[in-house]
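Just one protein chain is left out here, and the rest sit where they should.
Moving on, here comes chain A:
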Amino acid sequence: MSKAGKIARRTFLVGSAAVAGGVAFGIYQYRRAVDNPLLDGLPEDSAALTPYVRIDADGITLITPRADKGQGAYHVQAALIAEELDVALDQITVDPGPPSPAYWNTALSEEAAAFAMPGDGLLNSTVHGTIDAVMKFMGMQITGGSTTVPDGFVKLRAAGASARETLKRAAAMQSGADLTRLRTKDGAVILPDGRALPYTSLAATAATLEVAQDVPLRPASEWRLIGKPMHRLDMMAKCTGTLSYGIDLTVLDMLHATVLLGPAPGSQLRSYDADTALAAPGILAVVPVTGGLGIVAKTTWHAFRAADLIKAEWAPAPFPSEMEAHWQALANSFTNDHRDSRPRDDGDVADAFQGTGTISAEYHAPYLAHAPLEPLSAIVLVNNGQVEVWTGTQIPRFVQSNVAKIAKVKSAAVTVHAAYIGGSFGHRLEDTVVRQATEIAMQMPGTPIKLTYSRETDMRHDYMRQPAMARMRGAHENGQVTAFDLSIAMPSVIASQMGRQSVAPPGPDSQIVAGAWDQPFAIPHHRVTGHRAPELAPISSWRSVGASTGGFFYNLGLDEIIHAAGADPLHERLRLCSDPLARAALESVAKMSNWSGPHPGTGIGRGVALTHSFGVPCAEIVEVRQTDRGLRITEAWVAAEVGTVIDPVNFENLVAGGVIWGLGHAMNCQITYQGGTATQTNYHDFEGMRLHQCPRITVRGLENGEQVRGIGEPPVPPAAPALAGAIFAATGVRIREMPFNKFVDFA
């Protein structure tokens, strides 16, 4: 049993801590007490029942520390707490809470443990070191890896249950009623005589009690909320335009700033002339920041205008200036020197390619920007040794410690207010914008500085999705796939991303082979090799991370061998599928789509793909039709195995969003570098899927597995290869690289 597994069990030990004015609940990790962060500044008549529940005379607040970037994370976390706490969703307020070790993401640690698979010697020898490093990084309060639900599924319900039972004890004490005859409903303890004591009236008493521990969780048959469609908590505000995202926040007397950065991320400022900018209306100051200049003005608009007036000389990009060199670096990495891992090596691949019936191909996946609708922003106030930060972030603890370093204060002196995020897709796993805002704020102490990136700066200075290349060899015999050898080369996402947090993980990068090495197909001779290319342009986690490229290559390769073998892409996948859960997903989409082969009719094509990523087997079928205006994507069917669906409506929306995201980028998007800078700067040349291009998407969540899983990322990897398969079926055009609009027109 891995270390991570043991830690995951211990996480749920709950203890109490005496504090002035009451008692609160802390979660222990590593058998070490972690202070309940809600105790700071808690009024005397309030109770902080576990780090997830705060009750005072004004109401019930559920703490939802995983960032909400549109995926419904606050809603789902609140529902899990509310399920056991017996409050109605409309009775509560949600609050992302402060950064705290109490909110460590333990599911990410489990995800890290999955790297410890037997296999390649290199992987084995370094795996423990890798896990420790990943734990150190991922064990922090972080939103990512589709872990919000798996992390919170037990933990948040346990928090709700502990708080509920403690409130019942308070009610027994206050009323003299028999504890065993008390029940709870809609935010109140119901006494045997039917009287309801609202939780808010019990908070002060509860705060004096020992916490109820080891409360059994309710069986699924008693769930009121889980598994049923709910009104999402943020929906009214979003639909009426009243929800404030990070970019909407204002602080009294704040000034606005933007940054002028070099043409390439990391290119240094050599010289500049800001005289014209400084004479522009509304401009207040031009100050140095890491990577360029900060422009402070009365409004964001004034800052943007002034930034355009600065003449600056920049050093060349610290990576190859032309795209061709990036591809060449990847092509050069298919050597033993660059070999990073070989986590799959079944049968005898070398032997398998001696006979006839072998094919080979090369695939490319480009850089991609995260391009969320809300550009990056942060507000920072540095004042008398205290720092306050308002920003949308997936890594509040890193923000806290990095801001503390820049401001030369202790982490405890940095308050981070997490904001709603208007789309992220991994973009806000980085905190460059907060660091720059802090640098500017340090030069203007006492004044809140709101730094906003322009869309163009945001896209050009994104830390992109990794570019990747794959080489495939396949063999078939008697209409069946017999051998599949896939080699993938890409720079290390983890090294680039963690490098910016000063963490250097040892061992191979599992993301190079993610979505490829552990796929549930029992091909007799089967090898997957990861090659680590040198670092090129800076890269970061992009929705589904390594699986976004690995799942693409794997399914493209499998499709080509199946086609060469003359087999049906779905039936051959089913025949090869060695995992019952993945098989059920494939069978499910086949049934949903009434699969009758890739060519149901003239000019209509269907493609299928399955990717096992983030613990979720996700099968997709995409249908395209040839029209006089180009290819129209008409249908998509998706079946994903997640153990338990928390909210079917939110689930369906998240899956549909993932499909649209995967298809849209496959169709239209790439970031290319020319002269050391990203060519694409805005949505006009980095186009998402448009409304009229969106297919009907039919979603089914399967609940056969025991483990609950997250669904933010798994729908993404199969979308692009399923579309490629459909295009091949409809047109005969075999697409081996993104974006597909280089080869076909979409209606």
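FYI, a contact is a pair of C-beta atoms (placed from the backbone, for glycine too) under 8 Å apart; a residue touches a chain by one contact, two chains touch by 3 or more; residues count from 1.
To be clear about the criterion, contacts and distances are computed from a predicted model.
Between the names "Paraquat-inducible protein A", "Cytochrome c domain-containing protein", "YeeE/YedE family protein" or "ABC transporter substrate-binding protein", the one given in UniProt for the chain missing from this structure view is "Cytochrome c domain-containing protein".
Only one of A:415, A:443, A:682 or A:731 touches the chain withheld from this view, namely A:682. Chain A meets the missing chain through residues 629, 681-685, 687, 690-693, 741, 745.
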